[in-house]
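The other protein chains are all here in position, but one chain of the complex has been omitted.
Naming follows writing order (A, B, C, D, E, F and G), and every chain is counted from residue 1.
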């Protein structure tokens, strides 16, 4: 049995690579998907495909349609969602993706630094597990396949 | 026909009162629910009911369980969700509530200042309508009942 | 037991009034909802609430968001959908509303002139009943409450 | 991860071939299904299987049952629906298929010439993305698999 | 709390009246709905509303559309389904209604004479309760409201 | 793309073999499942697994539990259900399986001799297609894969 | 807005009366339902309605069908489930009812003495809130209606 894991959340460091490497070292039968990690491309994808838009809001609207196409589909196909929150940026679509996973009855593993426990307390309560490091998240995945 | 509207989002100004007053002036057949608006009580409700907890994370966990009980139930009973975002605070559970509404196929009306269009672009794209003022949100409600 | 009936379809003649009158004469315990029937207001509602938009497509986008807010909510609350097609106009959102009813497992009564049987054959096959006149549609509603 | 894409909409030009070729050139891991594109056979399939029917409406009814068997099944198995509208014909079952995708929570990519923006505005608002050319639709598919 | 009970099954004796009388004597807070019990009218309703059809199969098709409109709606609104089988007739739509209730996760009370236990064994196994008399079925309803 | 087809209905002739042979000749990418066709074993499976039961009703109950385990699972995994009705026997669980397919939104192909049109009219109306022969049913399957 | 609360769990003390009294004192707009609390009647209801059964297992089977009819229906109609576990008895159907509530996405309030935390840890984790006393459970209900 193989599981699809969607890696939601911040695109400002290389945490997805860490997760993939750790899972690879353990040879876990999981595949990973996630959002476009090239921030500029993510912001410009609307104009890249549809051409120049009339103003910044129209540009954002076009980009968000295509980013959401990707997120909806990949998140919908996933069996587990891991969402990572950091100190920077508003990260509202990280919260949106995490909440969507919960509402779709997919188990959510939340990674957040301890310092963020207060503003994330309601989301953490809805997550299946809350951890502080990438290593802990991968150990949760590993436990799915262990027999003793 | 009467609709239940859940007012998600920030609890730092009296926007819910404005919405209720405007809807009342129009005699719209809608009822409103929302989160506990007393911020301190919301943070302390876990210890208020369950007693002193061992540390701030346990206190937050206890509070969030009871706040989420309320949110899950009232949001689940609602027909429409209006979520308001402001400039201050992280507002991650506002994003969580808004995304939950979308995932449950409830129409979401998003109120946000124009300045926030970029960080909210994905959530805005999933909302049914995005507006900038409380008055515009109530006009949307009013339109539900008009015949010409 | 009382039923909500959504009257989808063309807004170019007064067929909704005919349906309501016939149902009223029979004192059927049904309520009716439907789209905004004032065609100009429906086209302008986006700018009416949100202000002047940058171009006709943006104006249409704004209007359609608010019209769809209404349609989604009222159609979702309905127990039966009656959709009427006429000879004029493209009527693509009539087809959209009718198909949405079918996909949501709500019984659809389709009213269409016999001449339209060919282009509507797939939609007619998905409808629960296809009739040719308003009177026949109301007789279907009446039969729901008769005991002999 | 591989996706199934249902190509709904007009069967009057070879747009499906264009889509398939473009996706093939990009070696996208997607498969395509769609309706019977032989228009005469689609109209006659009822009598082909069930024998001569008593009148044109019965012939249409028989054909639509078998066409809908195909559409329901293939659309139900798809992960994404692309629907293309053109200037000709009423295209009511294109609208029906597109709306069914939306109601089943499948992302819809709508292709339509700019000239049709007004009559398609409500359907466009429900689509995940609206584009004007086959190339743009395939670029949306391609973006699903790109990582930077 | 009040429950809606759909009385599916044979229309060849007055068992529905018996059920209603017994429930009335106990003043149970339940309402009852069911199919058209006038057998001729049920068979002719298609032609009554839509006019004379071309042959007996078309007549049956028309009638069944309108009978199914009624059944779908009333069964969908019910909280419990009671289905009664007797010795006569094929009763395939009784089996259809009973199975629909099971598939929709509504509790089914099956009334059948002991002699029919073998041909009804699979349906009986899916029913929540199988009884032999109308009185026993009403006692099951009564038990829903009793506290000691 | 490959489809699973559940062959519900009578187990008194070899129609399932005919269907499988015809589909095999056409090399259709479909697999078939169905109920236990050995009638005696189907009736005795409860006692075969659980031991002698106290009376015929208990024996039937035990058998039906295990037969329904099979039917629930295989029907649930199927994409299409073909149900065949013949002149003999009550065939109530054929009607149950067919109605379950409809209620689960799976397309149903109904095979029945023309003589049975009246008692099967409501079930036929809910089926996606009604045919009279095994050959016609297989032609419907074949049409799913044809492109011109 | 009024909520239905199902009181699952042990029937060996009068905790349901305590809950109802406390909620009554606070004039909370909630109604309560629950299982038959007369233990003997619950055990005998099968034979009471269906007559003497052949052995104790058949007697238990008959009783459980009618008790589950009640539980399924009342739990299905509830908005919140409160389940109380005590030190005595196996309480497997309390665990069944609590888990059913969770699986149906209804918020569960679990009441258990601290001593039972270890064997109930997985159920507690799935509950929305875990408390130790009836008073705490009612305070959770009260918080649903408070505004400051």
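Things to note:
The rule is simple: a residue touches a chain if its C-beta (ideal position, glycine included) is under 8 Å from a C-beta of that chain, and two chains touch if they have at least 3 such contacts.
Because the structure is predicted, anything quoted here is derived from the model rather than measured.
Looking at the complete complex, one finds that the omitted chain is in touch with A, B, F, G. For the options G:102, G:129 or G:144, the residue in contact with the chain missing from this view is G:102. Although one chain is not drawn, the whole complex shows that of A:36, A:109 or A:123 it is A:109 that touches it. Touching residues on subunit B toward the chain that is not drawn are 54-55, 58. For subunit F, the residues touching the chain absent from view are 4, 31, 33, 36-38, 41, 45, 48-50, 65-66, 68-70, 72-74, 76-77.
The missing chain lies against subunit A, touching residues 1, 3, 79-80, 105, 107, 109, 128-131, 136, 139-140, 143-144, 146-148.
By our rule, only the chains that are shown with their structure count from here on.
Taken together, subunit B and subunit D share the touching chains A, C.
Per-chain Cα centroids separate subunit A from subunit C by 40 Å. Centres computed as Cα averages put subunit E at a distance of 31 Å from subunit G. Residues of subunit C in contact with at least two other chains: 65, 68, 105. Across the whole structure, chains are in contact as follows: A-B, A-C, A-D, B-C, B-G, C-D, C-E, D-E, D-F, E-F, E-G, F-G.
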